[in-house]
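With one protein chain withheld, the remaining protein chains of the complex are depicted in position.
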Amino acid sequence: MSDVIVIGAGPAGLAGAIACAEFGLKVTVLDEFFRPGGRLLGQLYEEPSGNWWNGIKEAERLQQKTKDLAIDVRCGVSVFNLEKDELLWNVHTNAGSMKASYVLVATGSAEYPIPVPGWTLPGVMSIGAAQVMTNVHRVQVGKKGIIIGANILAFAILTELQLAGIQVDRIVLPEKSPISQEAGEPEEVLKSLLSAAHLAPSLLLRFGSVFMKNGLLRKIALNFYPKGGMKISGTPLQLRKAAMEIVGKKQVEGVRVVDITPNGATVPGSDKIYEADFVCIAGGLYPLTEITAVAGCPFQFVPELGGHIPVHSEWMETPLQGLFVAGNITGIEGGKIAMAQGTVAGLAIVKRSGKEAGSIDRLLQKSVDYVRDVRQHAPIQFNPGVDEGRQTMKELWVSKYGKEGKVIS
Amino acid sequence: MNDKDLLVCRCEEISDEEIREAIRQGARTITGIKRRTRAGMGLCQGRTCQRLVARILAEETGMKPEDIDPGTDRPPVKPVSFGVLGGVAND
Amino acid sequence: MTRLLDHPILGKLPERKAISFQFDGKNYEAYENETIAAALLANGVRTLRLHEESGKPRGIYCNIGHCMECRVTVNGQPNVRACLTIVQQGMVVESGKQLPNAIKRMEEG
Partner (left out) sequence: MTRSADVVIIGGGAIGTAVTYYLAKRNLKVIMVEKGDIAQGTSSKCDGNVLIHDKLPGYDASLAKLSQDMFPGLTKEIDYDMHWTRKGSLLLIESQQEMEVAKEFCRKQQEQGLPVRIMDQYEVHEDEPKLAKDIIGGLETQCDGSLDPMALAYGLTHGAQKLGAEILTYTSVTGIGLNSDGSVGKVITDKGEILTKNVVNAAGIWAPEIGAMVNLKIPIKPRQGQILVAERTFPVARRKVVEFGYLMAKFEGDNYQRSVPPEMVEYGIAFVFEPTHANNFLIGSSRRFVGMDITCHNGVLKALAQRAVRFFPVMKDINVIRSYAGLRPYTPDHMPIVSDSEVPGFYVAAGHEGDGIGLSLITGKLMTQIICGEQTEITIDPLRLSRFADENVSA
């Protein structure tokens, strides 16, 4: 029987497993995908420093470490229930049930869809699906595609599609609605793109991202924003166009697009159909928390971290004895931060297991500080309010469970 | 439900209009909408549509996002066969 | 759709053994360690099932096992996720079919 079961073999899960195994704990890692690495497997972008962040290499490095430490990484395993009996956590999977004193849930995130009429047609996929098909499976997702939704993830993956020689005809916004919310308002989109200025070098540098911080100037800029859009390494970003419908009989054949005003209102009679054989919907990410929910973990609504998330301390510990969380399940951030959080969770498990009395407190505190450090220098910020969100969760924890984190059940 | 409708729940093919109708009939939670329309009862158990339903509910009722209690997650969080769940898969 | 054998950053794909499998009665070529969804897409097949109730065509959506849209029948075992399942030599895959709705007909009848 293992001491620790890690659910999710992404950056957070693998880092957590490695931290535990380095202190001699017996660890099993479970993941549904057929290869470990999680969202790392699709990541490939150029950092401000000019070198490339290659997620696949990163995943291979972590995987090698798990081999060196004899960590049992099992892929193709789906966890369907997590329940505690008197002492041990019971993890129920499609490959049988297993028990352990400690469980680290690192199931990451899922993508927000933005429904568009016709979006159930084959050929319509989330932008993450196109990323995985391109970088992991090395299969072209189509000849000519259109991306609906302009956000950081969309730009990062756009570059990856272009690198793979896949033509992305244009990026347009979704139609403004209670579902798409800010994603359908050109001004809001432009404001959110400011934190990705370095990622879309050609376009926004010409606008001068500092210059655009002022709301009024943004409005003026949008009024003069060319209908044909500004090119991002060849693909026009059309902030004044919205996708009304995805057309096609048996699969995607095109997208009906209309002009929109700076605040997202559609201009009647301005619709055109642009040909495409695939469509990517980029709605952003939200934490995938279902396993901690069935385990009975208390939740808290923190909008900056992605909504309802499991309550946890800076040591990545939840109020349930032996249950830990790390990575995008605690709030949407980049892969490096997920790894740093995984290490904190691993060291916190080592501390709770009483394995390494001496140096563990110092190492644990260092790893917590490291998370903050990585966050400061993160090239991508998925949500501008993430620091505030982390602070809210920390204060909630201290107020409810005290600094050390007394555990309730 | 014609093709021009906007499908919010892909698994059960439930449109945003059917969701608004459920709210007009008194649903105030994601579970209340699910029970009236089946949105969220499919194989993905709301992983795709639940947060979209929450946004429609907030807009229709003026409720603040933090006041909308999310749907309830229940095992199995991923589909599992009767054979595996019952431990009779292999014989 | 073609396979991306070379990539400016990710480099050349390592040599992989070709294998064959069946989808809805036709033979297709795949490579070792490819998922059913990827192999079918490489052969230009996007539709993996028909919606059980409406019969409308469906294909992959999330491609990482969350949305359940890509479910197919593999060697008689129904509702296997094509985006997570690796193709094996001689695998028999069938697309998901529209189902007759006995209860509803009973109500209409």
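So that you can tell them apart, the chains are marked A, B and C in the order they are listed, and the count of residues begins at 1 in each.
Assume a residue touches a chain if its C-beta (ideal position, glycine included) is under 8 Å from a C-beta of that chain, and two chains touch if they have at least 3 such contacts.
Since we're looking at a predicted model, the values are computed, not measured.
Counted over the whole complex, the shown chains touched by the missing one are A, B, C.
Of A:90, A:233 or A:300, it is A:90 that touches the chain left out of the display. Only one of the listed residues, C:6, C:29 or C:53, touches the absent chain: C:53.
In the complete complex, the hidden chain is touched by one of B:6, B:39, B:53 or B:80, namely B:80. Hidden from this view is one chain, which touches subunit B at 12, 25-29, 31-32, 35-36, 38, 41-43, 45, 74-76, 79-83, 85-89.
If you put the missing chain back, the residues of subunit A touching it would be 81, 83, 90, 92, 97, 296. Within the entire complex, the positions of subunit C that touch the omitted partner chain are 52-53, 76-79, 99-104, 106-107.
Convention: only the chains that are shown with their structure count from here on.
Comparing chain pairs B-C and A-B, the larger number of C-beta contacts belongs to A-B. Taking each chain's centre as the mean of its C-alpha atoms, subunit A lies 22 Å from subunit B.
Residue positions 10, 13, 47-48, 78-79 of subunit B each touch two or more of the other chains. For subunit C, the set of residues that touch two or more other chains comprises 51, 56, 61-62, 65-66. Looking at the complex, you find that subunit B touches subunit C at residues 10-13, 42-44, 47-48, 78-79.
Residues 51, 53-54, 56, 61-62, 65-69, 71, 79 of subunit C are the ones touching subunit B in the complex.
Within the complex formed with subunit A, the residues of subunit C that make contact are 1-5, 7-10, 13, 33-35, 37-38, 41-42, 46-48, 51, 56-66, 83-86.
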